[in-house]
Every structure is written in C-alpha cells, then in structure tokens.
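Omission of a single protein chain aside, the complex is shown with its protein chains in their original locations.
Residue numbering begins at 1 within each chain, and the chains themselves are lettered A and B in the order written.
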Amino acid sequence: MDVAFLNINYLLKAALVTLEMAVATVVLSFIVGTALGVAAALSGRLVRSVLTVYVYVVRGVPVLVLIFIAYFGLPRLGVDAPNYVAATIALVIYFAAFVADIVRGSILAVPKSTVEAGLAIGLRWRQVLMQIQLPLGMRLALPPLVTTASIAVKSTSYASIVGVWELTYASREVVERTLAAFEIFFTVMVIYFCICYPISLCATYLQRRYAAA
Amino acid sequence: MNKAQPLPTSRPMIEVRGVSKSFGENQVLKSISFEVKEGEVVVLIGPSGSGKSTLLRCINYLEDFQAGEILVDGAAVGYNSTAGGSKRTKQSETEIARLRTKAGMVFQNYNLFPHKTAIQNIMMGPVLVNRESKAEAREHAQALLAKVGLADKANHYPSQLSGGQQQRVAIARALAMRPKVMLFDEVTSALDPELVDEVLKTLRDLSTEGMTMIIVTHEMQFARDVADRLLFFYQGSIIEDGPPNDVFANPRTERFQAFVKRFQSAAMAA
Partner (left out) sequence: MSWLNMVWGWLPEFFNGFLVTVTLVGMCLPVAVAFGMGVVLMRLSNHAVIWAPTYAVIEFLRNVPTFLLILVVYYGAPLLGSRLDGIYCGAIAIAVQHTAYLAEVFRGGVSAVPRTQWDAGRAIGLRPAGVFFRVVLPQAVLKVVPAIGNQVVVLIKDTSLVAGIGVVDLTLSGKLVMERTAASYEVFIVIAAFYLVLTTLASAVFHWLEIFSRKRN
C-alpha cells in the first residue's frame, strides 16, 4: 500500500477535479431539469409529450454514447471546447431528463385531497401551485433526486474515456506506471465510496421522512 | 335546543334547484332540489353512494354538475345563467374561487397542509385570498384555535397532532374565511371512536352560534340531536325531508323505515 500513499496527492488532486465536474453536472442538470419538470406538470399534452420523448431517449441510450456525440459533435458545430466541457454538457443533458421526470411525477403525486383543501378556502390555481403543489412536490422529489445525484457523481468517471483528466483517468495513469493495480484502484474506490455513500445515506434518510405514505 | 335566533331574511342561504350529475353513465344526482335557511342545520344521511357527499361537493363546486342551479347567499355557483334560465356559461376561475370563500368545507381526512403548522394552515386563506396582514391573520387564527380548544397547539405540525385535533384545526381553517355556510363531509368517519366526541362538540357549538351548516354524517344520534332538518338520500334522490323527530317517528318510505330499523338495532347492540 506504500504505492498508494506515494501517489495519494496526485490522486486527491484528481478527485478534486471529479468533484468539480460532479458539482457542475448536478447543479446544472437540476436547474434545467426542475424547470422542465415544473413546466411539464403545468402544461398541456404537447409539452408533456416532448418531455416523455426526451426522457425515453435518454433512458435508452448509454451515457458514453452521449459523451461521444458531444465530444465529436461540438467541434463540428464550430464550438471549440475542451473535452471536459463536452463531457459535462453530455452529462447535464442526460441527467436533466431524469430530474425533469422525477419533478414532474412528484408535483402530480401531491394528493388531490390536499389540493382540494386549498381550493376550498378560495385559493386560485396559481396559488395552489405555488403554496401547495410545488413545496409538497419537491419534498416528494427529494429522495429520488438525491439518488440521481449519486449516480451523476459516479458517471463522471466515464469522461475519462474521452481523455478528461479526473480521478479514474489519473488512477489509470498511476497503475500503468506502477503496475500496482489492486492497491491503487482500491484506494480510488475508497475515495469514490467516501463521496457517494454519504449521499446515498442522505437519500435513505430523506426517503423515510418525505416519501409518499 | 337553545339557538341564537337569526334575523328573518326572505332569501334562503342555500338554494339547490334541479341539480343532476352523472359520472359517465352513472347518474349519482337526480334533479335534487332543496333550500337551507340562514342559521339552519341540515343533515344529509343515507347509504354509501347515494350522492350526499357529491352534492355537498357541488355546493362549493369541487364537483361539476350537468344540470340545475346552486345559489349560495344569492350568488350562482359554477355557472351563470342568462335571464330565462336555459343558457349556462361556466364561471371564471376568479368567480369560482371567490364563491368558495362563502362556503367553508371540512373534509373526512382533514386534508391539512403537512408542511405548515396549525396556525399557518389557518392563516393561509386570510393572507393569500383576503389579503389580510400577517399580524391580523395571526390574531384571528389564534382566536379560532382557542375557540376549538387548541390554543396551545398553534406551532405544532399536523403530524404531531391526533386525528381529532387535526380535524378541529381543519374546522378553524375553514372558519378563518368567515364563511356564510359550513359544509361538513363525514368529518368523524376517519377518527378513532374516542376522538369523535371532541369534534362533534365543536360542531354543536357552531350550530348554537347560528352558523348555517350542511352536515353529511353516519353518526345517527348526533344527527338527531343537532339537525333542524334531516334529508335522507337514496340512489341520487331525496326521499325524506323534515325535522328529525318527525322523520324518525313517521317515515314516509319503506326504504327509510328499513334504514331506521338497521340504525336502531345497531344502537341497541352498542
């Protein structure tokens, strides 16, 4: 395990890059996804159908393929962006779909009876939306959203395949140099675990508190 | 029973004229007509599925109805008829929302907003709809909580309250809008037996204060005690209508006789 300790600084620096990418992905995809999800919950069949198609496509295609499309496609469209930008764009497009689907479902899952109670005291639909459906809907959405965040963190490792220097890429470099595959990869897995496991514990806690009865 | 006597007004508080409603092929309300005077307590009873809850929900337009008119305090609910009566145009969302403030509704499952405290639940209507200031609304809400016997629970969340307490908060929430009539939809059916009495007491108090009330309930004894008039619903029509003592002593229809017998034997068994 000495190999691991010798290289730990290098790996931790790479872990930081992973974290940056993960945070960027989560924040952007959640903003876009929430906006889309709320819009879809409120709108008519057209917007809802568009969202359904978008979610269906994203669900059925591997993240890596989306990353390749972005990586090779952006230069073609005239955009000269570094590889991590392309990868992040692909990840955001991927996860925004899941976030939108979760948000839309959660808003609609707020019990009709609670909505009726709001109407009965004279609230108008816009007030019902802002005061009842959105707050309660987002509570319901929290557990699956946190799980999605955890998945997003793990999927940053796929960016290494298009050459983005993050934790997985760095670990490969070190292993190829030192041949100490098990020690290095074990250390890296522990690092990923330390990031993702607390997130999944959060999700379990939130599930107990806020999930639909 | 001692009640505050309201000033006689010529116009009934609630008028239901020829209201019919179907869910698809199933007609649940068959040309229902009745009136409720100001200060009257009318109790709707009848077997499950007879239409009584549906009618209640039509009065504050939580359910649409295909034919007929409903007037609350002289104002039409849901549809505006042109003079002559045959043409109805659906009201706007604003009109409907405004009319709902005249009728307070309390639900079987309380339906409190889980993310707000008891006092916040009560304040929501006055602040958001009547544009009262938070301070005014809070004072009023505190008074209402005291009225239903829950002054110390103001900052509790619904999850921290028992069923009976939640239901009383729900009653206070409906009262906060100063409605002209209160609609109660089986408000004790979801409660444990020991919690039922506290809610019924609140209803009794309201009735002695002269509130116009329409109550749907299975609690027969309570119905007999509190009602000025009993309406028996059966398969979408009203087949008995009168003061409880009259109706129970002289049932006009066999169906109601059977219903009464079942109630009396159940009461004996209890």
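Quick note on the criterion: contacts are C-beta pairs under 8 Å (C-beta built on N, C-alpha and C of every residue); 3 or more make two chains touch, one makes a residue touch a chain.
The shown structure was predicted, so the numbers you read here are calculated from the model rather than taken from an experiment.
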Visible contact partners (per top-of-document touch definition) of the missing chain: A
Residue, one of A:T88, A:S106 or A:S157, that touches the chain absent here: A:S157
Which of A:Y54, A:F68, A:W125 or A:W165 contacts the chain that the document leaves out: A:F68
Chain not shown: contacting residue from A:R48, A:R124 or A:R172: A:R172
Chain A residues touching the omitted chain (full complex): 57, 59-66, 68-69, 72-73, 76, 150, 154-158, 160-161, 168, 171-172, 175-176, 179, 181-182, 185, 188-189, 192-193, 196-197, 200
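Keep in mind that, in the parts below, only the chains that are shown with their structure count from here on.
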Contact footprint of chain A on chain B as seen in their complex: 60, 62, 93-94, 97-98, 100-101, 104-105, 107, 109, 111-115, 124-125, 128-129, 170, 173-174, 176-177
Of all residues in chain A, those that touch chain B in their complex: 111, 113-114, 116-125, 127, 131-132, 135-136, 139
